[in-house]
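Only a single protein chain was left out; the remaining protein chains are all shown in position.
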Amino acid sequence: MVILIKNEATDDQIRYLSDWLTGQGFGLHFSKGEEATILGLVGDTSRLDIDLVRALDIVEDVKRIQEPYKNANRKFHPLDTVIDIAGRKIGGGHFLTIAGPCSVETEEQICEVARRVKASGADMLRGGAFKPRTSPYAFQGLREEGLRLLSVAKKETGLPIVTEIMDISQLPNFEDVDVIQVGARNMQNFELLKELGMLRKPILLKRGLMATFEELLMSAEYIMAGGNEQVILCERGIRGFETYTRNVLDLCAVPVLKKLSHLPVIIDPSHSTGRADLVAPMSLAAAAAGADGLIIEVHNNPAKALCDGKQSLTPDAFDRLKRQIDQVLDLTRSFSA
Amino acid sequence: MVILIKNEATDDQIRYLSDWLTGQGFGLHFSKGEEATILGLVGDTSRLDIDLVRALDIVEDVKRIQEPYKNANRKFHPLDTVIDIAGRKIGGGHFLTIAGPCSVETEEQICEVARRVKASGADMLRGGAFKPRTSPYAFQGLREEGLRLLSVAKKETGLPIVTEIMDISQLPNFEDVDVIQVGARNMQNFELLKELGMLRKPILLKRGLMATFEELLMSAEYIMAGGNEQVILCERGIRGFETYTRNVLDLCAVPVLKKLSHLPVIIDPSHSTGRADLVAPMSLAAAAAGADGLIIEVHNNPAKALCDGKQSLTPDAFDRLKRQIDQVLDLTRSFSA
Amino acid sequence: MVILIKNEATDDQIRYLSDWLTGQGFGLHFSKGEEATILGLVGDTSRLDIDLVRALDIVEDVKRIQEPYKNANRKFHPLDTVIDIAGRKIGGGHFLTIAGPCSVETEEQICEVARRVKASGADMLRGGAFKPRTSPYAFQGLREEGLRLLSVAKKETGLPIVTEIMDISQLPNFEDVDVIQVGARNMQNFELLKELGMLRKPILLKRGLMATFEELLMSAEYIMAGGNEQVILCERGIRGFETYTRNVLDLCAVPVLKKLSHLPVIIDPSHSTGRADLVAPMSLAAAAAGADGLIIEVHNNPAKALCDGKQSLTPDAFDRLKRQIDQVLDLTRSFSA
Partner (left out) sequence: MVILIKNEATDDQIRYLSDWLTGQGFGLHFSKGEEATILGLVGDTSRLDIDLVRALDIVEDVKRIQEPYKNANRKFHPLDTVIDIAGRKIGGGHFLTIAGPCSVETEEQICEVARRVKASGADMLRGGAFKPRTSPYAFQGLREEGLRLLSVAKKETGLPIVTEIMDISQLPNFEDVDVIQVGARNMQNFELLKELGMLRKPILLKRGLMATFEELLMSAEYIMAGGNEQVILCERGIRGFETYTRNVLDLCAVPVLKKLSHLPVIIDPSHSTGRADLVAPMSLAAAAAGADGLIIEVHNNPAKALCDGKQSLTPDAFDRLKRQIDQVLDLTRSFSA
């Protein structure tokens, strides 16, 4: 870490700062320039509170050279993390396709979708039981009953399941859940992250609407610091000024996160765009960009003409898309070979 | 609510939609134009899931005319809500000044700051016990011990206290806390909001970095739907592209939120700007714009030359500012008189 | 167009508004609901000033059903526009790869890069002569001399050239330029757009850092309204809060713009990301998402170890990438076949 100290800092102030830093076990080396004094820190600066240092009056700026995350950092773990989910793998060249409805509605619905997406080659089933809704008056999900129905679909199809947790207190109900999802709104619910760090179960961590890459990795670090190293990162769109799409899918997240971290990175083309007609092109793009997986909304309600919503694919559309994704993966794997 | 239906919708689809809506108790009236069919809904549409309707293939757009929040809505509660906090009032012309350090550090620190800001006329003491930190390795606050020290400062000075909660499980420790703060990162932690709705204690709800005004009001609605009507809204900056200030203080929040809602609105000039030199001008601006209060970071560490941080005011600077704020309030009250 | 009129509007106000609208030749039909009166407009509303209508006190909201652009609108021109650039085609299944250095520096440099990218299969040469620079003290490009060097490279390699114009007054120098580029900062330089509409030469129109899709299409409409229908749209990143990449590459621009418009859409992975290591994954993603072309920075300076900049590819890296792009295109073309 490099600290730029303003020229107007007094010797007393600089001495005070150095004492405080050496007191924390850092080695220091100084370099006095014309415009600023430069203070280099030697030691593990991930423990140091950079905001506190930056907030000091005599400090012009602070520049980390080491990233503040260690467990999630590719520098210290050059090899891709491979996570095993009931026999399916993600990371290190293994691609995972997750599919399923936005919300679990009925046993018929979730089982039918599960059968259809399994037949198309999906590796895993998604479905919301606890639903984060902007309005307290909106449907909040089937909750515990939704988890039970997911288990039924899992038993019937053999597909492992992923679903979202919204509060620590719901954890006891998640035993049969294979991957626990932390939604974008809870990406910085640090108490929840710490609790999930105690588990030895994969966590699907979604990027918050306003979160930087580093903030996402720091949230992964919260989980990993507790000993749970099975974190899957998920880009699901950031908030921008455009209103045509629901959010802005920041596809650069794939190569950037994979460069900074060894953790697998997946894309959610359904929630990020909010439009079914964008799911296919963005899924193919994600595969071509090197993503480790996709999580795609698929809804099945053939009896109801209305229910082919703007965001969800039909099972047929998913089936076509899945085959195209596989071909793109075959091709791009040949590039790195 | 007005639903625009695409011209390509079939009669069957439209009939299906109308049946679904009338089945939920809404009255409908149709108007067929050249470009679209317009469907007007009569009834309490706050229960209706607007995203679901918007997601339908045959729907061009949905336009709410009634806002989706009721308890927080000024239309149904034209008079300002006035909240009483241990004898201090906020709202309806009552201005509340909250001051204190970012984190509670020691008994000496919190009591000294409490004494100083009380002497300057602050109405209430702030101080973080549970600290939401981006990094798991950063200081996470004194937690329960921090709450205890706040109680000591409260007893000594008589100032009521506000501090942040991060998880439902911490609630039992908050008995002596006069106002419970929900931080920006937890603005859409809906399970927490529901729990706070069960209390009969004022909640200070901070706007999330990515939240629209409507989303903030919907989060207030979560609390109010549970019966707790004592919600104070707080603008503390939204995330933008500028890096000079920490966030973008959206001061329009004051007149906008006060127009849409009867709840009191306060400004946090310290966290939003992240720079002590901007706290005074933005505090005066907030007062001139009609805010109901301010929450200002004040730190006291006369022995340490370093600790006059970029974000916190010294007690002396706060003292000067408090007198200027009072003069601005005197003047602007004369405008509305 | 549908206008929602507030319930508090008086009959006089509504009559005044209707008279004003019928006076402009629109047919009207009214529908009075409980919460609002709905006014449907029949006629060509692209001439109507929607902001003016929306600004009226009695208007709750205005909803366009027809898009405000006509020439650029796919609804009125269902077939892809195909643009011919000195024998190379773009649009309608034709993919165009543009490559070259950020700035034209010397005759040796531009000719060498031109030869190399041509050998790799590039269709066209790019290179900046007039450079928009944030600082007045930074290198502003070789200007007229830069255009001359581009012509030399064109003559030598046969590659058509594209370069940026910054002001109408520079136009006489652009005779030998095959495609004139309008940079992101000038996307709403309407006087310039009008002038370019008088030409019969392809225009490469870059999306502004803050521009919505509709605003980009309206700027294309400025050019097309003058009779110049050869507009190529280019996504080059929008401004966001992330600082790791220079901008946020909004790859959804490809399917969205191609749905809304018949104009070809290309991606600039170099300027949007600002990092050479992201150019390859984002180029492959763009091809997979259905883009009609790419504009890629390639720099050649083997003698200078420094000059392998963060944003530009070396000719060798471009060569590898070009072959991968071609394979992705072969595959994705088989999907639509």
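To keep things simple, chains are lettered A, B and C as they appear, and every chain counts its residues starting from 1.
Here is the rule we go by: a residue touches a chain if its C-beta (ideal position, glycine included) is under 8 Å from a C-beta of that chain, and two chains touch if they have at least 3 such contacts.
Given the structure is predicted, the values throughout are model-derived calculations rather than measurements.
Think of the hidden chain as still there; on chain A it touches residues 1-2, 4, 29, 31, 33-36, 38, 40, 42, 60-61, 63, 65-66, 239-241, 243.
Although one chain is hidden here, its contacts on chain B can still be listed: residues 210, 212-214, 238, 240-245, 248-252, 254-256, 259, 273, 277-278, 281-282, 284-290, 324, 327-328, 331-332, 335. One chain of the complex is left out; on chain C, the residues touching it are 10, 12-13, 16-17, 20, 46-47, 49, 52, 54-58, 68-69, 132-140, 166-170, 185-186, 188-194, 208-210, 215, 218, 221-222, 225, 239, 274, 304-312.
Going forward, only the chains that are shown with their structure count from here on.
Farthest chain from chain C, judged by C-alpha centroids: B.
In summary, the pair chain A and chain B forms a contact in which both copies contribute largely the same residue numbers, shared numbers making up over half of all those used.
Our note on geometry: chain A versus chain C, Cα centroid distance of 31 Å, whole angstroms. A separation of 40 Å divides the Cα centre of chain B from that of chain C. Inter-chain spacing, taken between the CA centroids of chain A and chain B, is 27 Å. Multi-chain contact residues of chain A (touching two or more other chains) are listed as 210.
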